[in-house]
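Note that this complex is displayed minus one protein chain, with the remaining chains in position.
Up next is subunit A:
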Amino acid sequence: MGKSLRCFALLIICTLLLSGCWDRRELEERASVLAIAIDQDEKDENLYKMTVQIPIPIKIAGSSGKGGGNNADAVKIMSVTGRTVTDASNNLQMRLNQRLFLGHTRILAVSEEIARKGIQDIMDSFRREPQIRRLMWPIVVKGKASSLLEIKPRIEPIPVVFLMGLIENGMKLGRIPDQTLGDYFNQTSNLTMEPFLNYVEARKNEVSWKGVAVFRGHKMVGILDDEQSWILLQLRNEKPGGDIVIPLPKTKNGYVSFRPHFVKKKVIIHKSSSATYHCELQGDIVELTEDLKIPPEQFILQMQALIKKEMENRAKKLLQQLQKQYNSDILKLGLILRAKHYQDYWKTHNWKEDFRHFPVRVTYTIKLRRLGMEMQ
């Protein structure tokens, strides 16, 4: 009796432990979407067109064996239309043999046209869907968003992996802001700041980062080009941004290039009526196309002054655009004001409107450390 009971118990335990979950799905039984692009439908203005990129596992595995012969077909690109994002993905599901899985989605591309109209209702479904990671990257695309998914970069079998590499490496170099979906959510709900997203342009075989798209609320209001985005990165995130190329004065076609390595910034608010950004850049001269024939000590001083002037001009232009043209505080200045001047400024002002009139100055300190491998 005891033995048979024990056998029975063992059987029960085995059946319970050795079987999987009933809603288990193997990896290849899922249609993992790597990127989503959202456009407006050409024919009907009220419809969204959603384009997704789904990698085909067999094709990717096969291509490495063949030496990467037909890389281009490693992904499937599908387009559907719908009144909302969820409606479109339901329509997509009807055309797929496997279940749609959004857990691996890394890129959400939105066309500029839609971004300018406002993306609040698109973002709502991404907020509610538990599969969506807050770490994925929303991107505004110049022209049609689906063009971003249709590029054939050739370096990577999957176009989105190429794009992810582009953003990730740019982020590590400090040239591209790490603006995730979670950041976008935080910035839209925060009362003190406005959101921004990366802005890219896609052509036939390539994609390039063009700067950032500035938002006000959920609506895109304008673009900052790459040079200005780097200033933004320095003032906001203390990231160096890219190389600064300046034409040399009093020469025909001479240029000097400065590469910042370290950034320090300090924000000082004077009597709650104006703010000054002090930004210190440490870096090297990496290029000088014309010999200036001046002694090294003087050369350093001259270059520092030249770069300082150029940077301050660029920063002035950036603030001009942000304040007068876009009226959008993506610098997080409002956060600092609320944090440090709550009683004397924040309570009595409406930042969303007053940012426009708040005087902001930027001063740069350039510390030129090295001249590369060349002595002068």
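One rule holds in what follows: contacts are C-beta pairs under 8 Å (C-beta built on N, C-alpha and C of every residue); 3 or more make two chains touch, one makes a residue touch a chain; residues count from 1.
As a working rule, contacts and distances are computed from a predicted model.
Q: One chain is missing here; what is its name in UniProt, given the choices "sn-glycerol-3-phosphate transport system permease protein UgpA", "Cobalt ABC transporter, inner membrane subunit CbiQ", "Spore gernimation protein" or "Succinate dehydrogenase / fumarate reductase flavoprotein subunit"?
A: Not shown, but named in UniProt as "Spore gernimation protein".
Q: Which is it among A:14, A:135 or A:155 that touches the chain not included here?
A: A:135
Q: Who touches the missing chain here, A:98, A:125, A:190 or A:363?
A: Missing-chain contact among the listed residues: A:190.
Q: Which listed residue (A:78, A:245 or A:335) would be found touching the missing chain in the intact complex?
A: Only one of A:78, A:245 or A:335 touches the chain omitted from view, namely A:335.
Q: Identify the residues of subunit A touching the omitted chain, counting contacts across the whole complex.
A: 21, 23, 127, 130, 133-135, 168, 172, 180, 182, 185-186, 189-191, 332, 335-336, 338-340, 342-343, 346
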